[in-house]
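A single protein chain has been omitted; all remaining protein chains appear in their positions.
So, chain A:
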């Protein structure tokens, strides 16, 4: 029982990342009709917003300490962060320690701006081109973006830890009557799941309960008619691109304490996220979220010793196997609608 609960938690956690990325992909596809292969790169740029802020907060003055030596035997250069000088060592350390949560506020405007620039500067020129062209140009853009990040930050992962107060694991099982230390789960992963649920809820609420969201939904259903009503739907869709970029970026920011970010992390998620979108149903936002969590959970259970012993290699193929089965039985995916990508 404890193994089932733990793997379900793992699945929900993995699914959170898949769902957030797939949600952004679906928003862009549903509004602009663009298959955005650069979406994984937006997730990666979000993660590097956290790295960038951590570096900014850690900018230091250098003093020479004659009592200590560096690796060449020269007096050691001791770095003291400016925030230590400005706010005192205790508060300064606390600010640096909380750089990942603080990066959320930094990443939102940055990612919206990146989304705007990407859409207005490049992607809008490909709206009327075939999907193959869109895939090629966005995939190329993804490679350019990751090479830019590699140029500045190198290829090695960069540790970006969670705040000290949020490290460690909660005795999750004890809350539900299990023996102590049987079901423990990391605080930050629980936070990631809650954060993802919050963002997903916020996006749905925005689309469902605001006038802006209503217009966007109307535009997704019938762009031409909305345009005939005198509404500048393109402008709203551009804003949606920015919001989708911000969702992917926030997913990246919060992911950094789980795995140290590197320039390639977006590509690691990209293919899986597309499978999630297709399984959920092209253009379906609830489908993308549901498929994200479903595939996350299945992937976790397929990694158990029991599963890999029973069917060797199942952990490597489970997602694609499920995708095949779902597409054979429900060609439009779990919640796909007729007419989407069927011309």
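By our rule, contacts are C-beta pairs under 8 Å (C-beta built on N, C-alpha and C of every residue); 3 or more make two chains touch, one makes a residue touch a chain; residues count from 1.
As a working rule, contacts and distances are computed from a predicted model.
The protein name that UniProt records for the chain not on display, among "GntR family transcriptional regulator", "Carbamoyl phosphate synthase large chain", "DNA ligase (ATP)" or "Receptor family ligand binding region", is "Receptor family ligand binding region". When the omitted chain is restored, the residue from A:56, A:174, A:258 or A:321 that touches it is A:258.
Of the candidate positions A:80, A:181 or A:210, contact with the unshown chain belongs to A:181.
Only one residue from A:124, A:150 or A:337 touches the chain missing from this view: A:150.
Residues 2-3, 6-7, 10-11, 13-14, 68, 70-72, 76, 150, 154-159, 161, 167-169, 181-182, 184-186, 188-189, 257-260, 262, 264-265, 268, 299-301, 303-305, 308, 315-316 are the ones on chain A that touch the missing chain.
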